[in-house]
Each structure stands twice: as structure tokens, then as C-alpha cells.
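With one protein chain held back, the other chains of the complex are shown just where they sit.
For chain A:
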Amino acid sequence: MSEELISKKDLLDLTGISYGQLYRWKRKDLIPEEWFIRKSTFTGQETFFPKEKILERIDKIQTMKENLSLDALADMFSPNISDLQLEKDDLIKRNIVSDTVMNFYLENDMNGLTFQFQRILEAYVLEKLLQSGEINLDEGKMVLQVLKDNAPLIKQKSCELVIIRKLGVSSCLLLINAEAVYLEPGTKMVASLSLMTCMEEIKSKLL
């Protein structure tokens, strides 16, 4: 995936932030290390960022930092799972998971009604995929299995969930730090979901 890049200097001009702020946000892990792309130019090394992502992130930080401390923001953006526990009813009340999907989830996962972050994420992913009609219930079970089997990985890295289908047979992949996926012509990519984005969405719903 070749993205449009923006140099550090242009970024600062465009957004009006200072070097101090940029470095501070980097220290607080508000901007992920992977976004700092070093390239050599005629003036020596320069740092570039993926334009769309960084602008969106800076916009988010700037609008939210008035209400939240930087540390709270960092918690929100970091893929590390906070020690969060919610009850089933809470999740439904906060519109993270709908009633039907919640019942389906609980049929397949008997670990009780208290949800830690990992389980919230699983339920939320199901919610997104099932509600949009992209997958059916059987595929939902498959997705859940993949998420459960790879739970430790999801916590650490930026993962992407991809569901493909060929001749009516579906399969589910979990990509870690992947740049791109290429499929055989007859295969259809049913859905692709960045788990990082999901986590951020959940967190912003919780705050």
C-alpha cells in the first residue's frame, strides 16, 4: 500500500504544532513509532509520515486534549489493554454491542457476563461484521475462534482481520503488521477490519 507521505516540516506548518509538541506526543506514544519513516533527501535524512493517518491522529489529539490529559489519550491510542472490566448490560447500554449479537457471543463463549478488554473487542468485532451483514453466524463463530486463538498477538501488534470467500467457502485470516494482501482472482475479500481502529473506537465509546 503506497501512501502519500508528508515531511515533518510540512506537517508542522500545516497543523501549526511545534517540534516540542510533536516530540512530546511521540514520547507519550500518541504517535506510533512505525509512522516515523526515515528517508534520505538532498539535505540529509528527513522524517516523513503517512499523511492521512498522521493528520487524522493530530486532529484527534488536538480536539481531545482539552478534555483529557495526555496520559489518558495515550491509553486510548495504545494497543495495550487497560485493566478494564465491564458487565454485559454496560456494553449494551453504551451501544458497543447490540442485544442479538451479545446473545450470540454468549452462546459461543461461556466465560460469564463480565467482560475484560479482550472479550469486549471480540464482541465488538462480531457486532461490526454481523450487523453490516458481511458475514453470517457460522462465519461469526470462525472469526471468534481466530480471535481467541491469537489473543496474545492482538494485544501487542497492529493486527488486521480479513475474511475471504471463494465458491461459497469462507476463511478468516489475521494479518500482523501486513502491508498488503493479494488474492487469487476468484476469491472475494468479504471484510477487512483493523483491530487497532476497533480498539480505538471502543475506547472512544467508553470515555
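In this section, contacts are C-beta pairs under 8 Å (C-beta built on N, C-alpha and C of every residue); 3 or more make two chains touch, one makes a residue touch a chain; residues count from 1.
Quick note on the criterion: contacts and distances are computed from a predicted model.
Among the names given as "DNA-binding response regulator", "ABC transporter permease", "SUF system FeS cluster assembly SufBD core domain-containing protein" or "Polymer-forming cytoskeletal protein", UniProt records the absent chain under the name "Polymer-forming cytoskeletal protein". Residue in contact with the omitted chain (choice from A:9, A:188 or A:205): A:9. Contact with the omitted chain, checked across A:45, A:95, A:111 or A:177, is made by A:45. Residues of chain A that touch the chain left out of the display are 8-9, 13, 18-24, 26-27, 43-45.
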